[in-house]
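To start, I am sharing the structure in question, which I have written as structure tokens.
Only a single protein chain was left out; the remaining protein chains are all shown in position.
For reference, chains read A and B in written order, and residue numbers begin at 1 within each chain.
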């Protein structure tokens, strides 16, 4: 799973870098935001499960690839913005991958369905939430688009497979693909979750 | 202690849900904010004490009740606002309960008085601080009302009892009641902590 993982980290790094460039951060800020967006979800996951030091700190390619994402946006943010469509599709794939991997890890560490789904979604959206908080925005996943809900459905699907005793690699890929498909359809159709009437 | 605990979680969930509805978050955002407000303090406590995975992730009723609080505010935020007085009283009770339980847990894990008070207050106010940061407000406990100070006094009282060797259930209830009484009086009288002269 190493290569898809690193692709996801790179794309999440781009997303952090783009936000940082837009917020007029300096080079260091762009790299930090890329790193936190790409690795923050996984670090939260490991801290919550007690798997310290976090995986991303023990494997330098993760840090390197995340920072590479930041560097690319620092040098070429206009070009990355122009490839927005491709980038959002890869981001959706990363969301599925990270969410399902983390859900599985939670289940393996003795969590029940509720806890494992919470870990899965936290891992999938955690980096983006930290990114938005650091540049002083209300996290986008909390107020618009269908992003976290896609992650939640994938996490729940993985838990169902686990309960049925069949959460092997093919089922994990299927659950991640489910996240991906929901997210991409939601993007195309401009879906949003409902907002409470005031 | 399960039932009072869950009542506290529910009321903290309402508080997160109300803030989320006011900030125009979507349904998912309301549920997340309810969950983080209700469980965030306890999760911080468990992570700081090394008790991972956190209790709230290992016991699904906690997550379920927190999300129920969010769902209620999503559907009926106007009614919940109208019951504001009852809700603030229950919130004060939750503050006392969570703070004293966490202080005791800190003492049991070898912390001294200062560390245990810090854990107690962090647990009591942590969820609310995370709630406010996520909707881009300066945490209310840092600039107005007597809320955290009530928690601090209760935590200190629990530590005194512990030093005297008498921190059993009755003393814990008394310390939590002390938090409750201070908080409720402060609410009625509109007390605030002093602010530095500019």
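Just so it is clear, a contact is a pair of C-beta atoms (placed from the backbone, for glycine too) under 8 Å apart; a residue touches a chain by one contact, two chains touch by 3 or more.
All of these numbers come straight from a predicted model, not from anything done at the bench.
Colleague: Hey, which of B:47, B:71, B:88 or B:160 is the one touching the hidden chain?
Modeller: B:47
Colleague: Of the residues listed, A:14, A:30, A:114 or A:129, which one is in contact with the missing chain?
Modeller: Going through A:14, A:30, A:114 or A:129 one by one, A:30 is the residue touching the chain not shown.
Colleague: What does the interface between subunit B and the hidden chain look like in terms of residue numbers?
Modeller: Interface residues of subunit B facing the absent chain: 47-50, 106, 109-115, 118-119, 129, 133, 136-139, 141-144, 148-149, 152, 192-196, 198.
Colleague: If the hidden chain were put back, which residues of subunit A would touch it?
Modeller: Within subunit A, the residues touching the omitted chain are 20-21, 23-30, 32-33, 35, 43, 47, 50, 52-54, 57-58, 60, 63-64, 73-75, 77, 133-136.
We adopt the following convention: only the chains that are shown with their structure count from here on.
Colleague: I'd like the angle of the rotation relating subunit A and subunit B after CA superposition, in degrees, nearest 5.
Modeller: 120
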